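With one protein chain held back, the other chains of the complex are shown just where they sit.
Which chain is which? They are A, B, C and D, in the order written, and residues in each are numbered from 1.
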Amino acid sequence: MTTELKIPEYKLAEEESGKWGMVVDTDLCTGCQACVAACAMENNIPYVGEEDAAYGRSMHWIRTERFWEGEYPEVRMTDYQPMLCQQCGHAPCEPVCPAFATVHSQSEKLNLQVYNRCVGTRYCANNCPYQVRSFNWRDYQDPRLRPEITILANQFNPDVTVRRRGVMEKCTFCIQRIHKAQDLAKSEGREVEDGEFTTACAQACPANAITFGRIDHPETLVSQLAHSSRGVHHLEELGTLPRVTYLKGG
Amino acid sequence: MVRRLFEWVMSPMGWIAVVIVALSVFSLAAFGIYRSQQALKPQPIQFPHNLHVGLGVQCLYCHPGAARGPSSGLPTINKCWGCHQQIAKTQTSDKLKPLRDAMASGANFVWVPVAKVPDFVHFNHRPHIAAGLNCENCHGDMSQVEIAENPQVMNMGWCLSCHKERAGGDEEKFIKLTDCGTCHY
Amino acid sequence: MTAEEKSILAVFADIDPAADAIEQLRLLGVHDDCMNVISGIPVTEAMLGRPSQWTNVPRLALGGAIAGFLVGVFLSFITPDMYTILVGGQPFTPVPPAVIVVFEMTMLGMLLSTFLGVFLDSYFPSYRPMKYIPEISDGKIAILIECPPPDEQKVTDLLKKLGAESVQLTEAQHL
Amino acid sequence: MSKQISRRDFLKLATAGAATTAVLTGCGPASRYVEREPYQRMPEYTYNGLSTYYATACRECAAGCGLVVRTMQGRAIKVEGNANNPVNLGKTCARGQATLQGLYNPDRVENPTRQNRGAALSGDALEWDAAIQIISDALKNTDPAGIAFLMGMAPDHLFDLVSDLAKAIGAPAPLRFGALGMFEARATLGRAAETMLGRSAMPFFDLANADMVLSFGANFLETWLSPVAFTRDFSKMRRGNPKRRGYFIQFEARMSQTASKADEWIPIRPGTEGLVALAIGRLVAELKGGSVPASFSSVDPLEVASTAGIKLETLEHVAQLVVGSQAPLAIPGGAALGQSNGLATAESVLALNALFGNFGIPGGVFLSPLSPNQDAYHRPASAREMTDFIAKMEDGTIKVLFVHGVNPVFELPASLGFAEALATVPQVISFATFPDETALASDYIFPDHHGLESWGYQRVVTGSSQPVLSGAQPVVSPYFNTRATADALIAAAQLAGGKFAEAMPFADEVAFLQGKLAALVGEPDGSFFAPEINTFTAYFQQHGGWWMTAPALSSPSASNALARTVSPGVAEFAGNGEFFFLPFVSPTLADAGANKPWLQELPDPTTTVMWNTWIEMNPQTAQVMGIDNDDVVEIVSEAGRVEAPVYLYPAIRPDVIAMPFGQGHTAYGRFAAGRGTNPADVLGVRFNEAGDLAFAGMKVEVRKTGKKPQVLSRLESRIGVYGEGMGEEH
Partner (left out) sequence: MADNQNRNGVAHDNGSHEEHFREKHLMLDPMPRGKMNEMVMDAMHTTSWKFWLVFGMLAALVAYALFYKWGVMILEGLGVAGVNRPAYWGIFLVNTVFWIGISHAGTFISAILRVFKAEYRRPFTRAAELMTTFGLIQAGFSIFMHMGRVWLSYWLMPIPNQRELWPNFHSPLSWDLLAITTYLLGSTMYLFLPLIPDLAMARDRSDGWRKTFYKVLALGFRGTEGEWVHLRNAMNIFAFAIIPVMFSVHTIVSWDFAMATRPGWSSTVFGPYFVIGALHSGMGAVVMVLAVVRGTMKNMKYFIRPEHFEAIGKLMLIISMSWGYFFFNDYLVQWYGGDKWTKQLLHWHEAGPMGWMWFAMLLFNVVIPWGVLWNRKWRSMPWLLFTVGLLINVGMWFERYIIIPISLTINRMPFTWRLYEPGIEVWLGIGTLAFFILLYMAASKLIPLIPVWEVQEGQMAHSLKKFGRETVVTVSELE
């Protein structure tokens, strides 16, 4: 008599791949901040001013980190490492939100921040191992507090909600662009093609260090790069399943 | 009996009850006043939707954006004029004076939208039309109203109930249609 | 019980005479149901030789706990399925957090129903006139004889003999 | 003709109101009363709720990158790179991205203004008719020799127009100047190209195909010449060829952003770059065997190494790497040329390339192609030419000065005395978009449109192997009561009549542009073909310019370069302080970014400082001097003094003090004014042989002030990056 041994299907493969992914080649990143500026312009990110910036309140959704090794004259700067929301498959920020304000999109496999649901407990930011969430410490975009916003607001992207004080925010992988591309593709009755659109940071990057696309399709550029031998996931040991792959080393 | 009631009212529990009742009445009243203040500002032109719909003008003629993009759009004054310039009454009617004036001065109308969602909701008309919805499913039958009104409270529960229903049993569709990131980003 | 009815209220300084008085009264034909003991400290029925008092509080507590448990189960296992939202790769209805929610709701249900049980069982709050004298809260023990006894005077004498500090006919009054 | 004008009228109808109020309420309670204002007439190609994209050119620097601007309901929403433009191929830098914060800057000059050289923007608004009358009078009533035009660095259509006007009326040719050109020492590079490559043109360094890059101070990843193009080429150099990863060595006294990407950063003493290049050349030649050309044989590597403060082994190691590589390339630039021996240094480095034998081969040195319809390379004015110009202002030769697109009061070293000279000019008319220092010191400000509101083209000097003319068109209607300077000049010239009207026979700016573009109509090898001018202009706008499809690099001859003897020696340093002073252009702000809040908020790539100026100092030096982070120190040179807080920078030579240029405005809007300090205040008046400012040729003193105002705002953590407070500092 044969009994079928049932192995539980953990669907790990699907979980590990996600849907959208990004590859950052740190060997190419020149730290030029074009991605930071592009991100700020695309996503209506407020500037916080000198004092708040000095106190760790700047709201960059993407930042380039760099460290030093050695001492002069043998000093070396590590490669610039753009740090942005890793859109973790198992995001530590999500379960800790009591209001379901940061949740996992089941359709886009992204880590969503639902601004209008956020009550500002900031637990998600505490629990983010990558420290990539930024909080609206003040009403930075309120023209009553900052008269210049009345004019600067002309540039606001209508596809992205303008956040007010007390709300957490973070990189969305330019979900508004994802939606736009999907909507266009759907209206034309086709799938979104690789390279048809990209995130604001990848679009701006003069060094082509950032690649974005479907990481679950093996033929896309991004998934080919992500599987290169230079690929590293940041803090992978935490089991967060980050969707951003860093290409390290020469 | 009346006396007993009076006594009870004068007792501590009675006071508490009276205060609670008074508070509830007051809050209800405040809420009612608050809601009644939500009345819309008057539209620049008392545009009779029923008349235009009755004359056979299609919704998409004036609001063509609904079929191809996020916003259905409001007709330009030129578009109004396109038809109205051929109607003799346009030159005489008092009701249409704002249109004549706007056309002459080059000014714009400032309409008061009735069907609106908060700005953290990214609503896109196109997929809704593409999914086979008709305008009246959400906006009501415009042939029945003179000045446009919003027939429903456009809140998330209302959106969701339709989304869930439309998904049918299709799990993938259901996930997409109830995903937070579909509307909020 | 109406306000017009009068009852005998005998006040004792100590437990022993009160217990004796109760025994004697019972011999006189005063039914246990017609007597009530009012005291400033909790005096158990056994001390006074009184029948056990029925209380619903423990049952209500149990009922509340069950209700709370069900609320907890509802919150942790039903509500997440009303709007399924994936967080951190965890299941929609994980058990370990549910234990916490269920525990807290059970305890809350139990505590609330216990508290309400006291109210229900004791007919709290009640601001109607009641038969009472303030000395009771000075530690005295009072026996309230509610049914009109066959021989009022005899009872009074007996109680006085047994050491009652005062025996009086009381009317219900505002406390 | 009417076609363009009507387009503009359409854009004017665009209203921003409704959408803005809706957006502003943000995450708060949904706005109760929203108003929606439809167009009276719908602009062509506009759909409700859908974006319209316009191709144009970036005006943030002179590189001439192509942009595509996303607009919605008449508002510019987002800047994206024009993927077709050969200069940037769809990419942008941070400054390009932040262009919109210039367009919608709260501190623009909103009206033509009678400024009367006040300290703040006067607000005394004029009508444009009056403004044009004033320009017209100034042109007509002044001796042509006394009319001077000072323009920005970009070789654009306005420069062409002004050149034509000046030529026609007999005025001196307009002068182009920009701080970036000054810090790049463009004149030196041009002169070196003339002597070594045979033609005064911008050399083209084929970084993309090189596999061993030696950069002598060139900060090509930051602001140098065409940073977006160079960054792309750098990326290709590193990863373009899957078989090999390009190697990059930077010789620079301070680790700049560019140097931070180098595989090896070799901190040589400032002023020895030429010697080091020659020494490497000698070692390479010796390793390869064969004869060592004269220039190289005259240097002794050991001596050079000790002069430069490095080890001989380092030079030998570099030489080994060069010999082992297939396509070595040496790039001169930046502070290396801003020395007394800058020209010789540039020549040495070009000679080194000649020694490598890379002239005219992939991964080597070429001459940049001229832009379409360009006769010759016009370089911007050098600092010495500016000094001559200032002298003309002082001696009263210049009666009327027109300034456009440049802010010399801020950009030129204070010691050159531009501001004082400006005060002596009888009439100064500025066309500034922003109330910068020079504009405030003018009699009138007749504000030009912002770049995104303007027509035009921009010649691409370098950055692409193809000849490129980037085209600009307005993407939104003018937000304020501004007018295109070209239109203003045309109108004024016509009002003046006579030869002025004859010189400017155009209906408007667009007509002038069409006249200039006419030469390209029917050109077969371009990015598009159009048989007649109207079609051509339409395509020109649509494509964002016109460019040749094939590379048109010219290959210089190496024989000339090798035959020439170059002896750079060690640069001379002015002043007797103990530190070499190394000013550099802020990579995020550059010369004119300080008024854009998001550029201020961008962390400097190497130090991560935001919103301020800092002074870089080696921690070892600082320790000896008892200076700590954020201590405000004073830098004293022979020409002046400047204060700024210290940043203890681990990758700078202990004998060098560096300071970024870009902040320290006294005007220029709320985000720039009063913020930080300007290193130009300490620069002395010294030039190299090519006439460029020897901005890096100073020795300065550093004095403690005891002040410690506020903490320098950094993105990085001083605890995590430098171990501060962890008991293991530095």
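As a working rule, contacts are C-beta pairs under 8 Å (C-beta built on N, C-alpha and C of every residue); 3 or more make two chains touch, one makes a residue touch a chain.
Just so you know, these numbers come straight off a predicted model, no measurement behind them.
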Chains in view that touch the one left out, judged over the entire complex: A, B, C, D
Omitted-chain contact residue, chosen from C:24, C:114 or C:168: C:114
Of A:37, A:85, A:125 or A:241, the one touching the omitted chain in the full complex: A:125
Positions on chain A where the hidden chain makes contact: 52, 55-57, 63, 65, 67, 83, 92, 95-100, 117-123, 125-127, 129-131, 134-139, 165-168, 235, 238
Residues of chain D in contact with the chain not shown: 715-717, 719-721, 725-727
Chain B, residues in touch with the chain not shown (by the definition above): 12-13, 16, 155-158, 160
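Everything below uses one rule, namely that only the chains that are shown with their structure count from here on.
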Contact-graph distance - origin chain A, target chain C: 1
Chain pair with more C-beta contacts, B-D versus A-B: B-D
Of all other chains, the one whose Cα centre sits farthest from chain C: D
Length of the line joining the C-alpha centres of chain A and chain B, rounded to whole Å: 36
Centroid distance [mean C-alpha coordinates] between chain D and chain B, Å: 52
Whole-Å gap between the CA centroids of chain A and chain D: 31
Residue list for chain D, restricted to those that touch at least two other chains: 22-23, 25-27
Of all residues in chain B, the ones touching two or more other chains: 68, 118-120, 180
Pairs of chains in contact (touch as defined earlier), listed by label: A-B, A-C, A-D, B-C, B-D
Chain D contact footprint on chain B (complex, rising order): 38, 41, 64-65, 68-79, 102, 106-113, 116-120, 125
Chain B-touching residues of chain A, taken from the complex the two chains share: 100, 103, 105-108, 110, 112, 114-117, 159-162, 172, 175-176, 179, 183, 186-187
Residues of chain B that touch chain C when the two form their complex: 11-13, 160, 178, 180
